[in-house]
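Removed from the display is one protein chain of the complex; every other protein chain stays in position.
Labels run A, B and C following the written order; every chain starts at residue 1.
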Amino acid sequence: MLIVMRAQATEEQIRAVCEKVESLGYRAHSMPGAQRTAIGITGNRGEVESGSLEEMPGVQEVIRVSKPYKLVSRDVKPDNSVIRFPGSPVTIGGADLAIMAGPCGIESLEQSFAIAERVSRAGAQFFRGGAYKPRTSPYSFQGLGEEGLKIMAEIRDRFGMLIVTEAVDYESLELVEKYADMIQIGARNMQNFSLLKRAGRARKPVLLKRGIAATLEEFLMAAEYIMSEGNYNVVLCERGVRTFADHTRNTLDLSVVPAVQRLSHLPIVVDPSHGTGKRNKVTPLSRAAVAVGADGLIIEVHNDPDRALSDGMQSLYPDQFDALMTQVRQIAAVLGRTIPDVPESGVLTGVSRLSNS
Amino acid sequence: MLIVMRAQATEEQIRAVCEKVESLGYRAHSMPGAQRTAIGITGNRGEVESGSLEEMPGVQEVIRVSKPYKLVSRDVKPDNSVIRFPGSPVTIGGADLAIMAGPCGIESLEQSFAIAERVSRAGAQFFRGGAYKPRTSPYSFQGLGEEGLKIMAEIRDRFGMLIVTEAVDYESLELVEKYADMIQIGARNMQNFSLLKRAGRARKPVLLKRGIAATLEEFLMAAEYIMSEGNYNVVLCERGVRTFADHTRNTLDLSVVPAVQRLSHLPIVVDPSHGTGKRNKVTPLSRAAVAVGADGLIIEVHNDPDRALSDGMQSLYPDQFDALMTQVRQIAAVLGRTIPDVPESGVLTGVSRLSNS
Amino acid sequence: MLIVMRAQATEEQIRAVCEKVESLGYRAHSMPGAQRTAIGITGNRGEVESGSLEEMPGVQEVIRVSKPYKLVSRDVKPDNSVIRFPGSPVTIGGADLAIMAGPCGIESLEQSFAIAERVSRAGAQFFRGGAYKPRTSPYSFQGLGEEGLKIMAEIRDRFGMLIVTEAVDYESLELVEKYADMIQIGARNMQNFSLLKRAGRARKPVLLKRGIAATLEEFLMAAEYIMSEGNYNVVLCERGVRTFADHTRNTLDLSVVPAVQRLSHLPIVVDPSHGTGKRNKVTPLSRAAVAVGADGLIIEVHNDPDRALSDGMQSLYPDQFDALMTQVRQIAAVLGRTIPDVPESGVLTGVSRLSNS
Partner (left out) sequence: MLIVMRAQATEEQIRAVCEKVESLGYRAHSMPGAQRTAIGITGNRGEVESGSLEEMPGVQEVIRVSKPYKLVSRDVKPDNSVIRFPGSPVTIGGADLAIMAGPCGIESLEQSFAIAERVSRAGAQFFRGGAYKPRTSPYSFQGLGEEGLKIMAEIRDRFGMLIVTEAVDYESLELVEKYADMIQIGARNMQNFSLLKRAGRARKPVLLKRGIAATLEEFLMAAEYIMSEGNYNVVLCERGVRTFADHTRNTLDLSVVPAVQRLSHLPIVVDPSHGTGKRNKVTPLSRAAVAVGADGLIIEVHNDPDRALSDGMQSLYPDQFDALMTQVRQIAAVLGRTIPDVPESGVLTGVSRLSNS
C-alpha cells in the first residue's frame, strides 16, 4: 500500500501518518519527492485494512499495491500448467489446442448425437452442452438436468469425446463430477465462493469462466479459491465482458489472454460464441483468439439453430464449424500450436472407460 | 421482436422473412417505411428464439422488444408493495424510510453491541452485519458463521432491531432464515439462480442487491426468480455498478431508483457504503439517495474502522452516522417521507419475541 | 511511480532496476516487504516515462502515482472559487445555487421568450440554449448559429438572465464570447485541447462539461488546460457517463461532485437532463444533485417538447420545472444553500448592460 500526501502536508502530518502505520503493525517508508511525499507500507501479510488513513490530515490518496495471488501465480510455479485427463491423450495448456464444441443446451439424444458426430469429425476433442442452464428468466428452458448428463455420457462412449458441462450448485456439481470429464463454472457464478470451494474439492478439472465484469485480479482470485481447496486443474475461459458497446452482446477481451499468461501458469481458452452473441462474429473472433495465443476454443454448434431452445442466434451450423476449424488449424500452425488429427474411427480409444471412473 | 430490413431488400426477401416468422409459429407484421421495411413479430409467449432470422438475405438487424417481467411488474400489481415484519411496526416501501446500519462483518459481541447501541439510538430500525462474508481472496476473513448469527439474534433481543444479513449458499440461507428477519442476497450472487430459488421458498423477506454489472432487466428478473417460487417479499438494493470511473470503488447509479419505481411495485433501498467504497462519500450520497426517492438506506458503521477486519475504509464512525441521520431526516421530510422516532427505551417492544418464531 | 517486483526477483534484478531509474535522472527508493520488494520513484517533475522498466527482469508491475494537477488543485488554492459575472449579483460556487434552464436548441424568438419567461419566473438565473448543436448525425438540426446568439442576447436584455451557450470551434467561440455571459464547452469537446486553450484566452467564464468517458483526472486536467492559459473562471459540469446500463441514456455519476470538491477548488454543477435522457428522471435526479452538494443545476425546459427540434424526450414542461424548483429550494435549505428569490419585475437590474461589454 502507498499513501500519497498532499503537496502542502506538514512534517508533523507525515510523521503522524507514519506512526499510525507502525501502530497498525506495519512498516512505513517515507519517500520525499519534488512535489510531495509518498509513504510506502510493507510488512503486511495480507491486505492492509487502511482504515482511517485516508482521512488523516495531509493525506491525498491511498493506493493499494499488493497482489494477493498465491497458487495461481507464476511466482509460485514458473512453468505452464498442462491439464491432463485420465486415460486420454488430450491435454489443455500444452502444444495442442483444446477445441470444445456442442450445443448451448442438451435437448435430446438425437440432437446431441447429430452434433457430436459433426464436431468430433471436424476435430473437437471436447463435447460441450448444458444440462443445467442458468437463464435470466425463470420461465426460460432450464435444461434437462441429470437426463442431459446421461446423454453426454453416452456421447463419450460413442464418440470418445471428453465432456465439459456446467454445474450451478452443490447438487448439480456432484452429478457433473460423476458424469463429465470437466466441470464448468459459469460466468454468473465466478464469485459464488461456496461453489468454487466445492469445485476445489472435486476430482475433475474445472473450466472457470470469467465473470461479466470481472477484473483480471478477481478472475485469478476465483481460480485461487478452487486451488486453495486442493484442485490444481483449473482452466480459465474468457467469454466477453460487459461494456457500453452494443454491436455485440459482450465485448470479447482478447488482451486478457497474454495478461493471464504473464501472471499465471494456468491455461486459458476463449469462448467467442458468448463473447460476441452473434453467429456471424464467431468465426473471425475464433481466428483472432487462436492468433492471440489462447490454449483453445469453446464454440456453440447446433444442427438446427432456428429451433434451438436457447442461444440459437449465436450457434454455428455444422458446416460453418468445419470451415472455422480449417482456418483455425492454419493459424495455430503459425504459432507452433497443433490440433490433433481425428483418428479414422472418430473415437479416441480408452477415454470412455477411464475418465468416468 | 422487430426485424429491420436493409434498404435494398427485395419484396421476395421481405416475404421470405415473414414466411419464416410464421413457420416458427408467430405472426409477422410488415411495415414499409420511407427508407426500409420493418417487420414486427407478435404471438410469442416468451422470448422469441430468433435463430437464423438475422442471417436471412436482406435482414439488417433483429431487435428484441418484449419484456419478460411478470410478477415484479406494475402491469400485474399497480400499487407499491409494502414489506412487513411479524410483530414489528417497521415497514419497507411505505411512508417510513428503512434505515439499516451496522458493521461490514460481525467480529465479536462487544463490537456488535457497541455499534448496535449507537445506530439504534440514531434511528436505524435494522441491524446489518455479515456472518458469511464473500471475499475476493480465500485468505481474507470469511465471517464468524453461525456464531455471528447468534450475536445478531442477541442484538434483536437487546435493542429491538430487525436483523438483515447475507446468505451465500443453501446451508447459510437456512441458518439466516432461522436467526434473522431478512435474508440478504449479495451482488455476487444476484444471478446465482439456485440460491434465488431457495430464497423464494424462504418465509422471510429478501433484500436483493444489484449485481455489479446487472442491467435493470436482469435485476428485476432476479427478483422474479425469488417471487416465482412464492416469496413476494422482496426489497431491491442499488449498491453501485462497475464502470471505468476510478474515483469511487463503484459508480452509484441513483437513476435506477425512479427507473425501478416506474416498472415495478417493489421497494428499493440504496447502499452508499459499497456504492462508493469511500467513507467521505457516504454521507453526501446518502442524502442524494433519499432525495432521489429511495425507500431506505443501508450503511456500514464501525466503532473502530481502523481495526475492522473488512471494509474499514468505507465504514462511518458512529458520530458521522448521527450527523448523517440528522441530514437525512430533513431531506426525507421534503419528500413527505419519515424516519420514525426512537422510543425512550431504544427498544421497539414485541419485536424480538415474534420475528424469530 | 512505483515498481512492484516479482516475489522471486533476485537482489541483482532489484539493483538493476534501481540503477536504471537513477540513470533516467530520478531517485529510487527500495522497500523490501514480506513477500516482495517495491521500488518508489521520486524526483520527477512531470510524468515519468517508464519506458522499458516494465520489461526488465524481475519486474511484476509499474504503477503510476503522481497526480498532474496544478492550478485546479486545492493544493494550490485551498478556498472554494466563486465565479462572478460583471454587473450581476449572481455567483457560482458561493452559498447561492446556480440554476440554468432553457431549451436544448434555440429555435425562434417566440419559443425562446416563452421559455425564458417561465424559467426566469421560477428562479433560474441563467438561460441556456444551443446556437451551435453538436449532433451525432450531419443531417440533424445543427442550430441557428449567430442568429440564435442574437436571440439569447435579447433574452438577457428582456429578462435580465445570464446567458450560457456552447461553442464548438474557434469561430463560434468568438461569437459566444461576444454575445453570452458564459462559454460552454460540451462533453464531446472536453479533450479538444485547441478549443480548451482558446477558451483559456477568453474573457468570460467557462462551463466545462465532463466527457462521456472521462475519468476524474482527465476532467480536472481539461480544466487545467483552460486555466493554464490564464482563464481561472471555470465551472465543471457532471452530465452523465457512458456505461453498460441502458435504463437511462447516460449514467449520472453524482459521486464525482464530492470527489471534485475534495481535490479542487472549482465549482461543479449537474445536468440531469443529459445525464438521464428521460424526462421522468430529471426531477428526482435534480433533487439528488442538490442533496449531494452540487453548486447548481442545468436543466432543459421546452414549452412544446413534442415539436422540439432536438432532445425533446428529455425536456421538462414549464410546469414540471416549477415543481422541480419548489422541491429543490427545500433541499437546498437543508444544506444551507439558497436560491435567490426572483424580484417582482423578474429582472435582475444592471445585468444586461454590463455583462455584454
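In this section, contacts are C-beta pairs under 8 Å (C-beta built on N, C-alpha and C of every residue); 3 or more make two chains touch, one makes a residue touch a chain.
Remember, predicted model here, so these are calculated numbers, not experimental data.
Novice: Just name the one of C:92, C:168 or C:257 that touches the chain not displayed here.
Specialist: The one listed residue touching the chain not shown is C:168.
Novice: With the missing chain put back, one of A:53, A:237 or A:256 would touch it. Which one?
Specialist: A:256
Novice: Among C:73, C:189 or C:273, single out the residue that touches the unshown chain.
Specialist: Selected residue, touching the omitted chain: C:189.
Novice: What residue numbers in chain A mark contact with the hidden partner chain?
Specialist: 213, 215-216, 241, 243-248, 251-259, 262, 275-276, 280-281, 284-285, 287-293, 327, 330-331, 334-335
Novice: Could I get the residues of chain B that touch the absent chain, sorted low to high?
Specialist: 2, 4, 6-8, 29, 31-35, 38, 40, 42-45, 60-61, 63, 65-67, 73-76, 242-244
Novice: For chain C, which residues reach the chain that was dropped from this view?
Specialist: 20, 24, 46-47, 49-55, 62, 68, 70, 134-140, 168-170, 172, 188-189, 191-195, 197, 212-213, 217-218, 221, 224-225, 228, 242, 278-280, 305-310, 312-313
Quick note on the criterion: only the chains that are shown with their structure count from here on.
Novice: How many angstrom between the C-alpha centroids of chain C and chain B?
Specialist: 31
Novice: Whole-Å distance, chain A centre to chain C centre, using C-alpha means?
Specialist: About 40 Å separates the centre of chain A from that of chain C.
Novice: Could you tell me which residues belong to chain A and also touch two or more other chains?
Specialist: Only 213, 242 qualify.
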